[in-house]
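Below is one structure, written out as C-alpha cells, with a few remarks after it.
Left out: one protein chain. Kept in place: all the others.
First chain written, first letter: the chains are A, B and C, and each begins at residue 1.
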Amino acid sequence: MERDFTPELAAFRAELRHFIAAHLPADLRERMRLGHPAGREDIIAWQRILNARGWATPSWPPAFGGPGWSGVQRLIFLDELARAPAPEPLAFNVTMLGPVLIAFGTPEQQQRFLPRAANLDDWWCQGFSEPGAGSDLAALATTARRQGDHYVVQGQKCWTTLAQHANWMFCLVRTDPAAKPQAGISFLLIDMASPGLSVRPIRLIDGSAHVNEVFLDEVRVPVALRVGAENRGWEIAKFLLGNERAGIARVGRTRERLARARELAGEIRQGGHPLIEDPVLRHRIAALEVEVQALEITQLRLVSAAERLPPGEADPMASVLKLKGAELQQRAAELLLDIAGPQGLAIAPDPFANAPDGIAGADTVPDWAAPLAPAYLFSRAYSIYGGTNEIQKSILARSVLGL
Amino acid sequence: MERDFTPELAAFRAELRHFIAAHLPADLRERMRLGHPAGREDIIAWQRILNARGWATPSWPPAFGGPGWSGVQRLIFLDELARAPAPEPLAFNVTMLGPVLIAFGTPEQQQRFLPRAANLDDWWCQGFSEPGAGSDLAALATTARRQGDHYVVQGQKCWTTLAQHANWMFCLVRTDPAAKPQAGISFLLIDMASPGLSVRPIRLIDGSAHVNEVFLDEVRVPVALRVGAENRGWEIAKFLLGNERAGIARVGRTRERLARARELAGEIRQGGHPLIEDPVLRHRIAALEVEVQALEITQLRLVSAAERLPPGEADPMASVLKLKGAELQQRAAELLLDIAGPQGLAIAPDPFANAPDGIAGADTVPDWAAPLAPAYLFSRAYSIYGGTNEIQKSILARSVLGL
Amino acid sequence: MTGLSPTEEQRLLADAVSRLLGDHYDFAARRRHAAAPEGWSRDIWARFADLGLLGLPFAEADGGFGGGGMDLLVVMEAFGRALVLEPYLASVVLAGGAVRRAGDAAQRAAILPRIAAGRLVMGFAHAEPAARHRLRHVETGAHRDGSAWRLNGAKTLVLNGDSAEMLVVSARLSGMAEDPDGLGLFLLDPAAQGVSRRGYTLLYGSRACELGLDDARADAALGAPGGAGPVIAQVIDEAIAALAAEAVGAMAAAQALTIEHLKTRRQFGRPIGQNQALQHKAVDMLIALEQARSMALLAAFRSGPAAWREVAAAKVQIGTAARLIGEGAVQLHGGIGMTEEYAVGHYLRRLMVIEQLFGDTACHLGRLAG
Partner (left out) sequence: MTGLSPTEEQRLLADAVSRLLGDHYDFAARRRHAAAPEGWSRDIWARFADLGLLGLPFAEADGGFGGGGMDLLVVMEAFGRALVLEPYLASVVLAGGAVRRAGDAAQRAAILPRIAAGRLVMGFAHAEPAARHRLRHVETGAHRDGSAWRLNGAKTLVLNGDSAEMLVVSARLSGMAEDPDGLGLFLLDPAAQGVSRRGYTLLYGSRACELGLDDARADAALGAPGGAGPVIAQVIDEAIAALAAEAVGAMAAAQALTIEHLKTRRQFGRPIGQNQALQHKAVDMLIALEQARSMALLAAFRSGPAAWREVAAAKVQIGTAARLIGEGAVQLHGGIGMTEEYAVGHYLRRLMVIEQLFGDTACHLGRLAG
C-alpha cells in the first residue's frame, strides 16, 4: 500500500488486491508468473469474473455499467492486475470499442454490443493497419462501396492481433475514394463469419502466431453497422487512439517482471553461486527499478492532469509514457533473457505444433526459462506498434516542445 | 610492443619509446600525467627536441624535412607521445599549415615559413570559424578587398584556439562578395602583429581562456601572402580539413587517461577501501578499455585503407574516428570526474588570476584532483568542435550509407 | 486527487518566489551577487526572510511556518532555475533541520527564530575527506570538557561554511568510523579557538569551506550526544530531497534555454531545431526531466525515517537525468554553450556539484542494490 499518496487510494488498492487474490485461478496466475501469455479461455473466464463484480469496464460511464472510477483508480486497477499477475480486460472490447460506441454509436448498436463486449461474449479485433499503411493511416486502401443497405468491402488488413479468436472486427474503410486522404474514411463493425472474410496468421520471430492478416473479398456489411456518419471515421479513429493511453506504459507489468528477475536470479546458480550475488547484476536491476518507480509517478501525474482536459482531448505527453514504457519493458525482457542465459536458447522443433497458443517450449528448456527468450523477442515490437518510438518522438517535438 | 602486427612496426615503436623516455622533460611529463594541458614553453621546447631528431613533421614529404613515415607509423608516433604522455607537434603548424604550403604554396612561401613552422619559431593559429559560421563555413563574412599589392581585411574570427600564443594566423577571407557562398574565398597568411588586429580571450566553462575572438579592423596583408589562386580558398580549406583526420580519434590519449583512472582508483579510498575494489567500477573501466582497443584497430584499418586513396582525397569513414573518438574521450573524462568525486569540486576564486595557462587550481583541491573536473567540462567540446557529432553522423549517412 | 499536486498555498508560494527572483536574480544580477565578499547577497537574504522563506520548514512555535517537503520543493525548484547562491540549503535545511529535530526547546527558541528572520546564518559540517561518498563515515572525535565539548578532526565541503556565524558539527564520541552509534551534533562558534576555516568556490560559483578542529571548544550538543545518527541521516535525506528539487529547476531552465536556442539559431539557412536528430535529442531530455521531476516529487512527499529508499532512488534518477540534460543542453547549444558568459554551462556545473553532494549516483544505486 506504500505506493499511494492518500489513504483512500490505499484502501481502494487493498480492496482490489483482496478480490484478485480470492478469485484469480491459481494455474493461470502461475503460468503468467513464469512469463507465458494468457490463453483465450483464461482471458474469457477472468473477464467474466471481473464483469460479475462490475469491474470489467473501468473507463465506461456508470450509465453503461462502468464502476465510476477516476483515472488514478483505473491505474491502480491495472497495477494490481499486473502485480497478481492477471490478464487485463480485453482492450479491444473495453478500451477501444466500448468508448467509441458510447460516444458515437446508435442506441441500437449500444444495446446490441456493449453488454456482450463487457462480458466477452463477443471477442473484438481491430482492423486499422494495412500493408501500405502502418503508422500512416491516411494511406488506407481497403474500400467499401455502397450497394443498397449494405457496404461491399474489399481489401486487406494486417497486424490484426488475436483475430484468430475474434468473432467481430471494428474496421476503417475508405467510403469516398475521391476525397482527401483523411476524409472519406468510415468506421464499420464486421462479423468475422461473413462470407469472403478470411484470416491468415503471421508468424513472428518469437514463435507466436497471434497477429494476422485479414482478407476482405467482397464482404457485405449492413449499413446499420456503420458507427458515426459516413466519411467521418477518421475522427472516430483519432478518438479511439487517444483513449486511455496511460495504460500503455505498462508500469505494473514491468514491475512484476523485475520482481520475477530478482526471484530467478536468487534461484539460478552459476558455478555454485546464486546470480544475484553479482554486484553488477544487482546494480542493473536496481537502476531499472528506479526508472520504473519514476515512470509510475510520471504516469500518475499525467493521468491526473489529463482528468482536467476536456473530454476527447488527448494529452500529447502520453507519448512520454509510450516511449519510456516501451524502453523499460524491453530492458526488463532483456534482463530476464540474460538471467535465463544458455538455458533459454532451445525451442521446440516446431513451436506451432504442440503449443495451443503457439508458445515455444520443449522439454529441453526448463519451465522457468522457456518463455523468456520469446518474451525478449516479442518485446522488440513494443517500440514499433502503436506508432514507433521515432514517431512518438516527433509527436513530442512538435506538440510539446513546439519544434 | 604487444599492439603491433608486424615485427618492423614493433621495432619502430620501441625506437620511439626509447627516444621519448630519454628526452621528455620529467616535470612536463608529470604535469601531463596529472591531467594538466602543456603550457606554451613546454610545447615549444618539446617540438624543438623532436625537430632536432627529424620527427616534428611526420606527415611532410622527406623533401620538406619529413621522416618519410607511413600512415601507420605516424599513428604509432602519436600513440607513443600520448602514452608518455608528451605534447604532440603543434597541429596548426604541422598538420594544417605545412601540408597546405607544400601543396599550394609558392617556393618563396615554402622557404620562408616551413622551416620556422617545423621548429615552432612561428606559432600559427587557424582563422576559419566566425560567429555566424561555425559548422557552416560557406557563411563566412570576413572580407578582403584588394588595394594595390595588399588586401585590406575586415571582420571577426572566433573559437581561435591558442591565438594568444600565435604570431601568425592562416585565415579564410571573402575576396569576391558577389560569388556563390563557396566561391570567392581566399586563403591568407596574416601576421598577428599587424595594425588593426586584436585578440580577445573567450572564457570557457572549464575555467580556461585558450580560445579567442580575433578582430580584424582594416588589416593590411601583402598579396604575396595569399596561398593559391584568388577565390580558390575553399578548395584549400577542404584539403586542410581532410588531412590527417586519423589522429582525431585520440586513442592514445584516451588509453593514457584510462591507465590514469585505474591508478587513481587504486589510490583513492572511500571509507577505508580503495575504489578499485568496487566491481561495478571495474566493469565500467574494462568496458571502456575494450572500446578503446577496438577503436585503435578501427583506426589502423582506416589509415591503411586511406593510404590506398589518391592523394588529397578524404575518406568519409574518418568521421567514424571523430565520433567514436569523441565519445570515448568524453567517457574517460567522466570516469575520472566520478573517481575524483567530492574532492574535485573546488576551484580557485578566480581561476584566471594565478594560473598562467588559466588552469583551475586551489590549495583546497588535491593536486591529483584539480584538473579532472575542468577536463570533464572541456571534454564536452569534443563532440562540438571540428563538426558536431550530429553533423558527422549526417556526413556518414550520406557519403557512406548513401541515405 | 493523487495527493501529489501542489496546493493553492504552494502555488502562491511558487509565484511569490519566482516573482522575487525574476525581479532581483536574473543572470546579470547573479553575477553581481557572486562577486560579493561572501559569494552571495545579504540583500537578497533579507528579501527571503521578508517572504518567510527562511523559516518555512520550522514549526510555528519556533517562528516558522510549519512547511513540509512539498513547500520546500517549490522554493528549491525556483532556486534551481535562478542558480541561487545564497546559503539556504546550509542554513535553513541542514543546520536549521538539525536544530529543529535534535535541539531542545531552549535551543530551538534561541536559534530558529533568528535563522527565520535572516539574522543568523548557519552551516552544517559533516562530510569528511576520508569518507568520500560514505555518508555515515565520521572520524572527527568529541570528548567532554566540563560542561562543554572538545572537537578534533577535519570536515570538508561545509556549504557556505566560510560565511556561517554558527556551525552544527557532527563528531564521534565512541565507536569506529562507520559505526552508526556514538555520534553527536555540536553547536560550534567558528570564531572559537582551535577552529580554522579555508573557504573556496565550488565549480558553479557557490561557496564552501574546509574546517579544521584542533581541540575546538563547543559549548553545547544538540540532543543526546551519542545518539545523533538517525537525526543526521534524516537531515541529509531532507537535504537530498531539497537538492533534487533544485536540480529539477536547473534542468528545466537548461531545457528551456535549449529549446529556445533550437528555435532561434539558424544554420544552413534554417533554424537548427528543424533537424529531426536534434528534435529527438531534445525529446530524450524532456523525458529525463519528467522522470526526474517525478522522483523529486516523491522524495519531497515522503518524509520520515522510512523514506531512505525513495530518497536514494531520487538521487539516482536526478543524477542520471542531470548528466543527460546538462550535457545535452551544452551539446545542442554548440560552441556558445561552452562559454562562461552564457548560462547553460552554469547549469551543467551546478548539476555536477549536486550530483557529488551527499553521495553520488553510483553510491546511492549501490545502497539500493544492497
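Heads up, the rule we're going with is that a residue touches a chain if its C-beta (ideal position, glycine included) is under 8 Å from a C-beta of that chain, and two chains touch if they have at least 3 such contacts.
No experiment lies behind these values; they were computed from the predicted model shown.
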Fill in: Chains shown that the absent chain touches, full complex
A, B, C
Worksheet item: Which is it among A:P107, A:P177, A:G271 or A:P310 that touches the chain not included here?
Response: A:G271
Worksheet item: Just one of A:W159, A:F187 or A:W234 touches the chain that is missing; which is it?
Response: A:W159
Worksheet entry | Options A:A10, A:A103, A:I202 or A:V223, residue touching the unrepresented chain | A:I202
Discussion item. Considering the complete complex, identify which of B:R13, B:R203 or B:K324 is in touch with the unshown chain.
Written reply: B:K324
Fill in: Missing-partner contacts on chain A, residue numbers
129, 134-136, 158-159, 202-205, 268-272, 278, 280-281, 334, 337-338, 341-349, 362-365, 373, 376-377, 380-381, 383-385, 388-390, 393-394
Worksheet, complete the sentence: Omitted-chain footprint on chain B covers residues 4-6, 9, 70, 72, 279, 282-283, 285-287, 289-291, 293-298, 300-301, 304, 307, 317, 320, 323-324, 390, 393-394, 396-397, 400-403
Item to complete: Tell me where the left-out chain touches chain C, residue by residue.
Response: 275-277, 279-280
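The rule is short, and it goes like this: only the chains that are shown with their structure count from here on.
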Worksheet, complete the sentence: By Cα-centroid distance to the whole-protein Cα centroid, the innermost chain is C
Discussion item. Measuring centre to centre with CA averages, how many angstrom lie between chain B and chain C?
Written reply: 39
Practice prompt. Quick one: report the Å distance separating chain A from chain C, using the average Cα coordinate of each chain.
Written response: 43
Practice prompt. Please set out, as single numbers or ranges, the residues of chain A touching at least two other chains.
Written response: 279, 283
Response to the item:
The positions of chain C in contact with two or more other chains are 278, 366
